[in-house]
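A single protein chain has been removed from this complex, and every other one stays in its place.
Should a chain be cited, it is by its letter among A and B, assigned in written order, with residues numbered from 1 in that chain.
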Amino acid sequence: MSDICEETLGVGLLCEGQHDPGTPPAGLRRAPSGVDGLTTEHLIINMGPQHPSTHGVLRMIVEVDGEEIVAAEVSVGYLHRGIEKLAEHRRYDAVGTLMDRGDYVSGMMGELAFALAAEQLMDVEVPRKAHWLRSLASELNRLASHLVWYGTFGLDTGAMGQFLYAMREREALLDILEALSGQRMMFNYIRPGGVVADMPLGVTEKIRAFLSTFDMYLDEYDQLLGGNEIFQGRVKGIGTIDRQMALAFGLTGANLRAAGVDFDIRKARPYAAYPELDFEVPLGSTGDAWDRYNVRMAEMRQSARMIAQLIDGMPEGEHTAKVPRIIRPNAGEVYASVESSRGETGIHLISDGTEHPYRMHYRGPSLYAAQALEEILPGHLIADVVMIIGSTDIMLGELDR
Amino acid sequence: MRPAIADIERTLAAISGVSVAEEALGTVARVELAFVPDALSALKAAGYESLVDFDGTDTGEFVELTYRLRSYALDLELFVKSTVAYGGTIESVWFDYPSALMPERETAELLGIHLAGHPNPKRLLTTDGVEPLLRRDVLIRTVEEVKAR
Partner (left out) sequence: MSAVGISALKVLAALGLMLGNGVVMIYMLRKVLGHLHIRLGPIHVGWKGTLQTVMDVLKLLTKEDVTPRAVDRWLFRLAPAVVFVPSLMAYAALPFSDTWRITNLDSGLLYTFTALSLIPIGLLMAGWASANKWSLLGGMRAAAQQIAYEVPLLLSVLPIVMLVGSANLGTIVEAQQGTFLAVLPRWFIVNPLFWPTFLIFVVASLVESNQTPFDMSEAESEIVAGFATEYSAMKFGLLFLSEFSNQFIVSALGVTLFFGGWTLPWLPASVVSALGPLIFLIKTYLGIFVMMWIRGTFPRVRIDQVMQLGWQRLIPISLVWIVFSGIVIKVWS
């Protein structure tokens, strides 16, 4: 180990020779000021936590040379609520409310991850209809979540209309989810053992009415944003996360698939009703922002396809298994993960046999996407930063937990 | 899917004090703290190219660390576990797995352990002075207590 240490943007020191200098995030290495003998100083800018397009309260400390970024550090924690600690004091049926507030735009998937983990420790047979309802709720929620991503991505590029168009579809979806679960965002619908209520009357028709226009609107939106030359000029070739980097930084979900890695938990580790559904996993090739855009748009089409299958083939039967009022699962340690709209949401659950979880670790895919930002941001312009953040679709709620 | 125990044992043959077992969690390799970086390097060379998750648990006597590794090429998942005493120091594995950068910081701050060899060993989620929240001896009010107030 050599003693040559560079000052990083934060407090820490980065020592060369300690590890391969190519490996640490480029953002943490401070570049020397001044080019070609000119004495210029770099500007250090705090981007966030109060910034219009850091998608919540993400804070980035970027060092810029003119408009070009030479170093970047991602600072998180402004939304930390201690969900993991709080879960240790909740009963198993109440942890879902915390999961909703983790990734608050796709709460169903968080609930599902916890329910799957808890069921591995419980002696319970989840009825087939519950599986189908869970998949239905997940896919509806995935659409709603991707529409928020689409809208905010449009806002990041400076196009206002896309956001409001996306909200029109999302409104219909939230109405459906409200009919299904009684809530628009904080559902607490999927619980250990099944789901909380059966499909209400009329919701199938509502979903059919939504699907009848959705594909048309989605093509329109894709044309409006993705078909725009200005937008393509903005996203093509920026924020490239290739296969190697995606794996090294533990990316999952659309960010990983945009780099060409064919891995979707719904296919690779099937859960709920996904083994019975017919769908494709869209893949990208280079892993730039444009690929991520296309993968997410294609995912929305697949989700709509799955929703159609789910309401057509919805089985009869019970919507939940017999679960005691106070759940006391067996002691043990399990891990369950689901494909949420942002990637792999994992729950590492340890039970000691009491009514509260002993330890619940919540793996948020956004955390891993956020730390990859440190590596990919240098070399881009400030205008690209918001595009790259938008394209990785990070959600601060699950990043800070 | 779960890798075969024998394969993992062969990969980690050079490292002493390794025990591999099949548990409810999956295939778990237990490694002594001092050998964790070596073990993870060996596993990375064996194809486990992605660290998908890292967390710590306060078991009441010590802190148990769980590394979750995945190989996309082989479609295998492996858990590596190790233990560290309260207030102990763990060696960062960010050279092999850059994805450990933030989870390590988070675990260190929330469970009260120290990081060695980390490029940016600051707190991640909470501000200075906040107790290590995920330790069992740090108490918060339960739902019932809040309701009873």
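Note that a contact is a pair of C-beta atoms (placed from the backbone, for glycine too) under 8 Å apart; a residue touches a chain by one contact, two chains touch by 3 or more.
In this text the structure is predicted, and so the values were computed from the model without any measurement.
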Visible contact partners (per top-of-document touch definition) of the missing chain: A
Candidate in contact with the missing chain, chosen from A:Ala372, A:Val386 or A:Leu399: A:Val386
Hidden partner chain, touching residue among A:Ile69, A:Leu173, A:Leu225 or A:Met360: A:Leu225
Identified contact with the non-displayed chain, of A:Glu67, A:Glu205 or A:Glu280: A:Glu67
Selected residue (touches chain absent from view) among A:Gly56, A:Gly154, A:Gly253 or A:Gly397: A:Gly154
Touching residue (missing chain; options A:Tyr92, A:Trp132, A:Tyr165 or A:Phe210): A:Tyr165
Residues belonging to chain A that touch the chain removed from view: 43, 45, 51-53, 67, 154-161, 164-165, 168, 224-225, 228, 230-231, 233-234, 381-386
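Everything that follows uses one rule, which is that only the chains that are shown with their structure count from here on.
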Geometric centre distance via CA averages, chain B-chain A, whole Å: 22
List of chain A residues in touch with chain B within their complex: 8, 10-14, 18-20, 23-25, 28, 73, 76-77, 80, 82, 84-86, 89-91, 94, 120-121, 247-250, 252, 261, 263, 268, 332-335, 344, 346, 348, 350, 356, 358-359, 361, 363, 367-368, 370-371, 374-375, 400-401
Touching residues (chain side chain B, partner chain A) in the complex: 23-26, 49-53, 55, 57-58, 66, 68, 72, 75, 79, 94-95, 97-99, 101-103, 110, 117-126, 133-134, 140-143
